[in-house]
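Note that this is a trimmed complex: some chains were dropped, and none of the rest were shifted.
Chain lettering (A and B) follows the sequence in which the chains are written, and residue indices restart at 1 in each chain.
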Amino acid sequence: MNLSRDQLLRAYRQMKTIREFEERAHAEIMNGQIAGFTHLYTGQEANAVGVCEHLDHQDTIISTHRGHGHCIAKGADVIGMMKELWGSAEGLCKGKGGSMHVADIEKGILGANGIVAGGPPISVGSALAAKIRKNGRVAVSFSGDGSVNQGTCFEAMNLAVVLKVPAVFVIENNYYSEHTNISYAVGCDDLKARTEGFGFPVFVADGADFFSVYDAAGKAIEHARSGNGPAGVFAETGRFHGHFVGDPQYYRADGELDDLRENSCCLKNFRARVDGGGVVSAEELDAIDAEVMALIDEAVSAARAAARPTAEQVTEDVYIQYGSA
Amino acid sequence: MPEKTMRDAINEALHQAMAEDDSVFVIGEDVAGCNGSPSGKVGEVGGVFGVTSGLYKAFGPDRCIDTPISESAIVGAAAGAALVGMRPVAEIMFADFIGVCMDQIVNQMGKFRYMFGGKSRCPAVIRFASGGGFSAAGQHSQSMYQVMTSFPGLKVVIPSNAYDAKGLLLQAIRDDDPVLFFEPKALYQEACEVPDEMYTLPFGEAAFVREGDDVTVVAFGQMVNRAAAAIDALEADGISCDLIDPRTSSPLDEDAILESVEATGRLVVVDESPPRCGLTADIAALAADRAFHALKAPVKQVSAPHSPTPFSPELEAAYIPDVEKIKTTIKEVLA
């Protein structure tokens, strides 16, 4: 593992930020503070961070309905995000997008996406631009184990191979699409092989282990960035909450959630991995924890206090210009 | 008569239709739920809105069929099964997802009969949760029925209450043409009296929700209640209105609308979709042609603006027509 101390601290901070953002969002939704449909990323933090730590602002990501983690990992402003969840006019999307559409183009975040597999074709477009411009950028799309069965996802994978563009397809298998298990919805026995059948290499990771994801994503991104065409990452992990907040989770085995939180927690795993390595101490991580908690508190306070949108704003931002000047 | 929510009324219709006719089956994402899951609780979910609840347990895996997230394949599967004699009821979770399966609806299912010279029948029903009111933003709040209305070959149903929903769905399932059934999701929890027994409501027959002399108001789906509230509030001002709920936009009960406009001379059309090429324009244009000589005032449309649906509750409240806006517009055509 070739990560510097700074990199380690940063990776941990990012994962912890996602975790606390989500746990707090969960609490506030239960409190009735946040409207709409919200899908939490808790438990999958290592995926987003393990991938995005290889990217800079010029690279792009496109996310899913479960987008908070990817956006934070790619550098979205946490306070702006919380304000967006609150539907404030000061939110990252002025309260027009909400949880399912958090985006920050400047930071290469082409948006969460409410349409399952809406993102991969768009990501191929970003990768195509990089190829045409020869600017060395890569374009990453995230998909779930359910999303990979949508036609648009297959089309995007094939087109990326045909055009040999630097597109990276990250598949996050959290075993469920809403209430259905991957063993039902993906007909074949080997999703990695089915994906590789499209003509690009897929690197497998333990999605609960930052280092494993970081390693696999590094290979995939390097493959794409070097002009070899697309690559994939396949990470297995669990989500600690229901599909949406309020999901009764009838699909879970007895003890499944406890087991996940106990044995598949990327934060615990990270601490265990760095423990005793002499590079990063538990106290430093504790300090980060405290800072993150403070940041999330600040974000919530800011969101509560932030300006509400007004009726006139409904019709703004549809077009850059509509009708003649 | 027992009160039932629209969700329960639709669910009851599905149970009864499936019991009556073994060619009826439901198919969609999580219409059973928990397939492949370690809990073994298959059938516990019944759709993300609970509309297909209990069907798996009552009718088994061959008649309550979960699918991958593949809307084109879902619609195609329904269309193909219908072509060979089944009566599938497919669920597409949100009407917005028509975007990923439009070809199968519009160019396949809706055109078979015509392209095949009248020699096929495709009695498939596709159900959708439609419309706004949940802060679900741009990709989970659209009505889409106005868009589907423009495609010949399809029938389009938009129930506005639990009673109608049950009768219209039973008609849809028995109907021999493909039917798109839009369930305004804001109404799932709204209850009214719904008989336990089976009954059907014919397509192309509007309901008169209110009767009056001064203005004809036509409203669809979620807007019917709001229009009724607006009209009731205006009674105090001595204003009385016809309120027509067409219930199906294709076929459309043109006669009901035209007769009412002939009588009132004034028309306000209300829908929650954006204004361009929508149902409000469609009906306004109908009157401007065929009831022109009766018209005493501009024909007014009340709709969402030409914007996507915003997320923020305040923005969405300003986006979807409310009782106030309907009232103001009715007054406007009387001014």
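Here, contacts are C-beta pairs under 8 Å (C-beta built on N, C-alpha and C of every residue); 3 or more make two chains touch, one makes a residue touch a chain.
Because the structure is a prediction, the values reported are computed rather than measured.
Overall, the file's complete complex carries the labelled protein chains at copy numbers of A x2, B x2.
The criterion applied here is as follows: only the chains that are shown with their structure count from here on.
Chain centres here are Cα averages; for chain A and chain B they lie 35 Å apart. Interface of chain B with chain A (complex): residues 29-30, 33-39, 41, 44-45, 48, 66-73, 96-97, 99-100, 134-140, 305-308, 310-315, 318-319. Those residues of chain A whose C-beta lies close enough to touch chain B in the complex are 35-37, 87-89, 91, 93, 95-101, 113-118, 146-147, 149-152, 176-187, 250-254, 256, 308-311, 313-315, 318.
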